[in-house]
Structure formats: structure tokens, C-alpha cells
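What you see is the complex with one protein chain gone and the rest in place.
And now, chain A:
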């Protein structure tokens, strides 16, 4: 059986699991049954994807007799689709395993289970779709299924609001894609990707379609300022679904961008690269700055997703710019960096959301200001969460560093670009990326330090308990993937070679056969990195030093109360809180950017009331973009409301006038 058939059976399996979830719903055994089935199917999907990536099999296409009558649904599994199928199914497998245990906490499993299967099926189908109709249908299927998961906690008004915003943004994104497909297809009426590739829809139409694709897919992936739904919707869902939304579904948005711009449109000007690189850089810095300010752990992670999507788009924009100038190897490097980061982010963001879910299940809190000291109560979760934090903060020898290093190497090739605008913009984006990387470090010191270290800030944190074995296994597996991809990046880069060859016409040199398993993206004299050697050196020198100090000097340890400069204070509230940790960064970077309002109400000496400190941070996207937009729509709606109450005579006059105007337009157009 060809791989694509197995992939389609996987999708059918996910749908079947969803149906089982809908039928059996609230029975206690339904939760492990559905998630177990999803786990098995997702693992099969991972195997299929790996087979295509490493097997080097040619792309296989199938026309299914479903969908539009007489046209059918076109499905194709090429290396790009296989790579994203790998990302989707890897995330799905981890989330399903995690949910076998975690899903028991769901109040109403029937509101989650059916849509879970449908969501996974939708994401897989988007990746496989090879005509515009199937693509948009599965895209909407994925959006609606995930919307249902976001509002699964239907009693909370925050969830409902998040779902509403999400639905609006998803609808807007699909609308943009619909128009883009229309522009690309022209008048032929053939909507298969194979036809769209060759249709050649004129320069203006292509440019317009490219912009529409950037907006449409960017709204799903979380590009600023289209990210506003993401920090609302991702935390609202159950944690394993949050992991899928953040770690996987944003990647499907990125997939759609790559498929449509690099593959289907294919012919673009270098300035598209400039737009994408700049928006990626802005997204990365603003996303992480915003993440540092959050006090809700899951919202922090959601904003950090925005940052990472920005990093991926920096790589993609560079690849666009290089490819448009016919610089294949440089484009391949940038594309490899972006795809590597896609895989990395899927792994560590899922891991971190699982950790946040474990904290939520163990203590009932996700407000960081009420947590603390969980390293004592949840020791295993703490270890894997720390690994996730270190990966996402781009620290060697873990995987986040490798993809950022590759992105930096691609940025350093920018002097090759002939356009002056790009030459200047790319180093500036490099500075933004460096800033984002440094702030990500601060952000995850805060996330781990405030949640897991210190003393518990509430009774809930003091009595937290460890998560079950399923959850731990899922997190541990992802942590191993992070470590493996960080120390053996050559294998990942080699697996990406067929994908970059399809998209940019060239690939990085084979890495796995290099001595010592180094990675050398361009040439040895230019740059190289060896995660394995660095990891070995770190472990060796750390343990050597520890053993030497213990042997030669002293290993005596005494436990005593904290010293704290001589004035230890009992109340855990005297610790640094998350907000106080973020304060210097807020002062330095964010006061202007985010319009932070700090109100200090200090009682005068002698007054007995408590002092109060209030902090208000608003996303600038709401203030400058969506707020005015929403107000404008409301004002227009109020004006137009009058049209609802006309007499029949006036309605007829209105229809007649509209007809005349339209005919005039047509006449003028001809």
C-alpha cells in the first residue's frame, strides 16, 4: 500500500475515534479508549512520515472520489507534506499519551473527545490536500474543531470570549485564502495545486494573492498583529489541546504559508521576503516581551508561541529573499533553519504546555503569583519542565539553540543579497532575533523560577501533587527528543534535505557522515557547531569538577534557615513575584511599547489602610488596531440599522438603484 493511502487511513481512523468519542462520550472508559486509539494512529502516521522523509520515495498523489461531484478530492504526499505530517502526528501522539491520564480531569469528556479526533483528522488533511477546495474545507474543519475544543469549558465567560475572537479571526483568515485562490486560478476554474502552479496569474494578481496568503496563514500561525486570538484561545482549552493548538496548529499555518508561497505561487519578488522578514522580527520581539509580562502560565506560553512563530517567519522570509535572487544554497540554509525550528517548537512547546497542565492538575492554579516551590512537590515534572525551558531559551546543548544558530548563519549570508533594502533590513532583523533570544531567557527564568522554585505562595501550591505516569512519559519523551535534536542535529538536517530541495532547488550538504557528527551548513572554514561535543564537555567538566571537589576538598553540608542578609522574613509573599521579576524589563522595553500603567496607592504615614499597586498592560494590537476597527464596525452597523425599517416601496427603489449601479460598474469595466 502506498504511503499516501496509509496516511488517509490514519485520517479516517482519527475521524472514527472522534465518532466513538461522540457515541460513548461520558462513559468512564471512553477517555482512555479514544486517546489510546489516537495515540496508536498518530504513531502510525509518524512512521509513514518518517518513511517518506528517509525513504526518498517519490511524491504520490491520489484522487479520492469524495468532495465535489466529478472533480473529487486531490491528495498528495510529498516530502514537505511528510515533514509537517511528522510534526502534526508527533505532537498528536504526545498529546494523546498525555491525555490518557490528564483527560480524566475533564468535567465533560463529551465536549472534548469528538472534537479531539476531528481536530487531528483536520490537521492531517490540510497537510495532504492538493487542491484548493479540499484544502479550504479541511482548513475550516480544523478551525471549527479546534474552536469547539476552545469553548469546551462553556461555563467560563473567558472561554466563550476567546472562542468568539478565535472564530472571527479564523473566518477572516479563511476568507483571505479564498480570495487568494480565486486570484491564482484566474478564469480557468481548475483549482488543483498542480494547475495553480502553472496558471501564471499575472504580476499584480500574484502579488496580491501573496499578500492575502501572508495575512490568511499568518492569522492562523500568529503573526503580529493577527495574533490576538492566540493568547486568548490557547490557554482556554484543556492543556493537552493547548499543546496541540500552540505546538502543532500554528505549524499547520506555517505549512500553508510554505505550500502556497514557495510551492504554488513559486514566482515572487524579493520584496515579499522583506515583508516576511520584518514582520517575523517584529513578531518575535513583541511576542516575547509580552510573554515576560504575563502572570498566567499558559498565557505566557501562548505569547512565547507568537515569538517562536516570528523566528520561523524570519527564516522563511530569508529563504524567500535568497530564492528570489537565485541563491539556492543560502535559501536552503534559511529554509532548513525555519523547518528545524518548526520541529523544535512543536516538541518543546508541547512539553511546556503539558507541564503547565501538570501544574494545573496538581495544584489547581495557573496564576504564577500563587505558585512556587513546586520543585519539591512535583520533582519529575520540574526536571522535564526545566529541560523544556532551557530548550526554548535557546541554550546549548539543546535543540532550540541549533535552529537559532542556523538562522543566525543564514542572516550572516545577507551581504550576498543584491537589494539594498534587504541588505539593511536583514542585519536589523538579526539584532531583533538576538534581542528575542535574550528576552526568551529572561522569560523562562521567570516561568520556571516563579512556578517551581522558591517557597509556595498559596496553600494550593504547598499541597500540589505529581502528575500520573502517562503524563510523565509523554513529557519525558518530548524532553528526550529535545536533547536528541540538540546533540545530533545532523540527522534532522539530513531528513530536511528532500524538503528543501523541493522548495529551494538545493539542500545543505549531508551532515550525518561528517566526522564527530558536527554540523557544517556552508563550509568548515565558515562555521560549524557540534552539539554532541559541547554536551559531552559540559557533562564531563561538570561531573569532573563535582567529583574532584568532593574528593579533594569537602563534601560536608549543613542545612540551616535561609540567611537573606540577616533578615529572613517568614511570609512567602516577601519573595520576588513574577511581576517584580519582570519589572526591570518592563521599565526598559515595555513602558512605551505596551503603554503600561502602574498605579501606586501608598497610604500616608499613620493611615491604617493597605498600600495598593495596580498594573495594567494592554496589547498594542488591541489598542491601535482592533479597538478602532471594532468601534468603526459598530458605528457603521448603527447607521445602517435604519435600512431594516424601510417601506416596501423604498426597498424596491433600493434594489433598483443597486442594479443600475452594478450594471454601470460592469459597463465601465468592459
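Just so we're on the same page, a contact is a pair of C-beta atoms (placed from the backbone, for glycine too) under 8 Å apart; a residue touches a chain by one contact, two chains touch by 3 or more; residues count from 1.
Simple rule for what comes next: contacts and distances are computed from a predicted model.
Per the UniProt record, the absent chain's protein name among "Iron complex outermembrane receptor protein", "Formate hydrogenlyase", "ABC transporter permease" or "Anti-sigma factor" is "Formate hydrogenlyase". Of the candidate positions A:313, A:340, A:353 or A:401, contact with the unshown chain belongs to A:401. Across the entire complex, the residue among A:526, A:597, A:635 or A:650 in touch with the chain not shown is A:526. Only one residue in the set A:27, A:465, A:587 or A:616 touches the chain that does not appear here, and it is A:587. From the options A:430, A:471 or A:490, the residue with contact to the unseen chain in the full assembly is A:430. If you put the missing chain back, the residues of chain A touching it would be 372-373, 375-376, 382, 386, 390, 393-396, 401, 405, 408-409, 411-412, 415, 423-424, 427-428, 430-431, 434-435, 437-439, 441-442, 444-446, 448-450, 453-455, 516, 518, 524-530, 533-534, 537-539, 541-543, 545-546, 549-550, 552-565, 568-569, 572, 574-576, 580-585, 587-589.
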